[in-house]
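Beneath this line is the structure, given in structure tokens, with notes to follow.
The complex appears here without one of its protein chains, the remainder shown in place.
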Amino acid sequence: MRFFSDNAAAAHPKVIEAIAASNRLDTAYDGDEWSQRLDDAFSELFEKEVRASWVATGTAANCLGLAALCPPYRAILCHRDAHIEVDEAGAPGFFTGGAKLILLDGPGAKVAPDAVAAACNAIRADVHQVQPAALSITNATEYGLVYRGSEVAELGKLAKERGLAFHMDGARFANALAATGESPADVTWRAGVDVLSFGFTKNGGLNAEALVLFKTELAEEIAVRRKRAGHLASKGRMLAAQILAMLDDNLWLDNARAANAAAQALGKAVPDRLIHPVEANELFLRVSDEEAARLRAQGADFYEWGPGQIRFVTSWDSDDRSVDKLAAALATL
Amino acid sequence: MRFFSDNAAAAHPKVIEAIAASNRLDTAYDGDEWSQRLDDAFSELFEKEVRASWVATGTAANCLGLAALCPPYRAILCHRDAHIEVDEAGAPGFFTGGAKLILLDGPGAKVAPDAVAAACNAIRADVHQVQPAALSITNATEYGLVYRGSEVAELGKLAKERGLAFHMDGARFANALAATGESPADVTWRAGVDVLSFGFTKNGGLNAEALVLFKTELAEEIAVRRKRAGHLASKGRMLAAQILAMLDDNLWLDNARAANAAAQALGKAVPDRLIHPVEANELFLRVSDEEAARLRAQGADFYEWGPGQIRFVTSWDSDDRSVDKLAAALATL
Amino acid sequence: MRFFSDNAAAAHPKVIEAIAASNRLDTAYDGDEWSQRLDDAFSELFEKEVRASWVATGTAANCLGLAALCPPYRAILCHRDAHIEVDEAGAPGFFTGGAKLILLDGPGAKVAPDAVAAACNAIRADVHQVQPAALSITNATEYGLVYRGSEVAELGKLAKERGLAFHMDGARFANALAATGESPADVTWRAGVDVLSFGFTKNGGLNAEALVLFKTELAEEIAVRRKRAGHLASKGRMLAAQILAMLDDNLWLDNARAANAAAQALGKAVPDRLIHPVEANELFLRVSDEEAARLRAQGADFYEWGPGQIRFVTSWDSDDRSVDKLAAALATL
Partner (left out) sequence: MRFFSDNAAAAHPKVIEAIAASNRLDTAYDGDEWSQRLDDAFSELFEKEVRASWVATGTAANCLGLAALCPPYRAILCHRDAHIEVDEAGAPGFFTGGAKLILLDGPGAKVAPDAVAAACNAIRADVHQVQPAALSITNATEYGLVYRGSEVAELGKLAKERGLAFHMDGARFANALAATGESPADVTWRAGVDVLSFGFTKNGGLNAEALVLFKTELAEEIAVRRKRAGHLASKGRMLAAQILAMLDDNLWLDNARAANAAAQALGKAVPDRLIHPVEANELFLRVSDEEAARLRAQGADFYEWGPGQIRFVTSWDSDDRSVDKLAAALATL
């Protein structure tokens, strides 16, 4: 019953096969045939001409994107619990050259338009205060909540009015779309998103994320920044091949659906313990220390989120037996 | 006859197997069993307690190491043709926060003690001029020359006298050792090297390099910098497994020997065209444009290094037939 | 009745005289006789061997000091209303190379030990979260409150326990000391402070602040960073002369006492409107828009701090007539 993190799951067999199949001499860096297919593959998926690059980690995807959207002397608005603030070791400061994160509050790590507007309004328009340049949201959020296209669009509209670029950390973008059934386009560029970190690693990839640029004119800068950050792999075909395998036949969506379904099953077992609604593939539960210990004793692995709170994350390969067993254990709480 | 770059070669089958074999749920980042074995594996190889981390690219290995050795306001001495100066998109400036590279001359991209001393002597010891903090050499060099342990030791001694940390870019470290038969220890820490970028990707790995710290007290800082640079892969076991597969039964040395042997075979076919002696797995030849075109017409793939110069790089999987065919073609020049 | 900011006040005549008197050819940068006297002058004042450098602005003093105390990949704890967070255009991020500010709450912009401990405790000790390296407090605070030596010492003790360097932004250090009568030593190094930005500009200087290092081993790094930031003035004697003039006969203390006295006089006129106790040279008052307008109509100049709040700052040259007139106007509210 290992539900500690989707980070730790195995990669999907098709991903491993794709790596093996791409393992032959080809042009280095991203000149190979797999890397060269990414722009088209994502353009088709997003119903729009986009530019897409592989990178090896979500932190790299997020921070390369943000560095292209926010100069060193301005700020990025994000939720107080956003991954870029809490779990990336200050990478936004490193990649941007010192830009500031301005932290917003809101339940479930979700950013509401009001919070964005209030934060902007609190900043004097002078050289003494750091002016915001970008807004970043995480979809699904760090608490497993999902933005609908209409919610994103409200934020996108506000971002435009305020002159803010708009970034989406989609480490669990697949889970978000699997939850709502909305189209990739509706939740991103049609709603005003400029740059998307499209995560695959948590969802069955091995170590590949896609940085998708709806603002295609950023592609050249991103390419240079990726190299400069040591993120231009010489055998990049192996990253591209993973992504293409995930896109093939909508494996990414099938995987996310499986993870979400497992989370739903668990959530139904303990509806009254849920701290946040279960929308994607994460559950946050209120438990006593004694209860947590009991769960561990039964073989459950999970993250101690905070005092009296635990987190379970399901993944594409959460097996029915483990899910059923954990659901049963949770039901006895 | 593809000899464009060892960067572009396939990974060794054992490396792919190792990735597949490590593809199961384990602790994320570098808490898994493979990653946890790296310190011991490299300590054994180097006959000394070292700390070793996987990273995905040579640029990341070099620049994470250099950032830990050189503060933003000081300089790194390196050869004018060093990879960190010429081919990393300014990554040292990015990772260090603006440190300067001071460029040294010397045949074959090799750094001589005299050049280091002269460069240091030319710097006034005041706050107006940037003071050097580190020396970086590449072994084998960008022109395929190899430092013997005694040569490294001379540089190491000088570095110590001048208060310089000492970094070795070992993107082709395996080829260097295969050429001389010296021990890893003799060419590195026994000769004064503090940090080594130990390359595997060009030598049969897929995308894994090891950053080996002989100065073990840097390990904590390196770990933070790696995360901050987006280089802490969540499924890091897949990087560790590659490296362990390469170390197993000295696959790294066998691969390098094969590449070097192929280079020797090619070099013997055109001894009078060689711009540099062939010591590792690279050949630089003087050819006319017409000759270069003729080689291409015969199916040879190579790098046009500069006016009248071409480069061939052999790799672990350079097959005998291609080598023989190219050697024959070269012999007719 | 201009009480907008002590930033805007004139310099004391003795400061201008000192500049004129130092206006002759001497060694450039800080080799001149005035600059060379700073270490001794401050060592005497602080009853301890210190190293002291002039810089032209408080932002430079703060951020040079912080850059020497906090590496790019760690964090500085400070109050949410601290000048370094709110009014320095992100300079800490620039000077440190991307370090993070972790914001603490507390009335009157004062940092309490509990807040520091709680913030530290909330950080997981891993590479994903940014670990704190320094604590910075402002004395007098941005709301005119003053730390006693004993309060600083409590923070200093905690900082030491937590492995944090300790910086004091003393833009209004003179006003703080004038308020309590404590000694410079007791409020700084004896209480654990490592680096002090000792402000003179707001207190009768023209454009000179002193960066005082109790941790004298930082002096060399600070000197390089000052030059690198474009803060090593070629005619630095003119900055040193200002500071020496201010130290001479305790002009700095006399000036601060005058400013504080004016603030006390104003505060007594409107005790029930005060948002914070008046301890140094600032007053924050609750007023309605209509009242604010009435004060303006009477010729008062002040800062609109926020909805329903206004700020008055007295300075060394606040003249009795203006103070009396304003006190009278305030009394009628």
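A, B and C label the chains in the order they appear, each numbered from 1.
By definition in this document, contacts are C-beta pairs under 8 Å (C-beta built on N, C-alpha and C of every residue); 3 or more make two chains touch, one makes a residue touch a chain.
Here the structure is a predicted model, which means the values were calculated and not measured.
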Candidate in contact with the missing chain, chosen from C:L158, C:V212 or C:A233: C:A233
Contact residue for the chain not shown (choose from A:K110, A:R225 or A:R311): A:R225
Contact set of subunit C toward the excluded chain (per top definition): 2, 4-5, 7-11, 16, 19-20, 23-29, 55-61, 63-64, 88-91, 94-95, 201-202, 206-207, 224, 227-235, 238-239, 317
Footprint left on subunit A by the chain that the document does not show: 71-73, 97-98, 127-128, 131, 221, 223-228, 232
Missing-chain contacts mapped onto subunit B: 72-75, 86-90, 93-94, 96-101, 127-130
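The criterion applied here is as follows: only the chains that are shown with their structure count from here on.
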Subunit B and subunit C: spacing of chain centres that average the CA atoms, whole Å: 50
Rounded Å distance, subunit A centre to subunit C centre (Cα mean): 42
For subunit A, residues contacting two or more additional chains: 88-90, 94
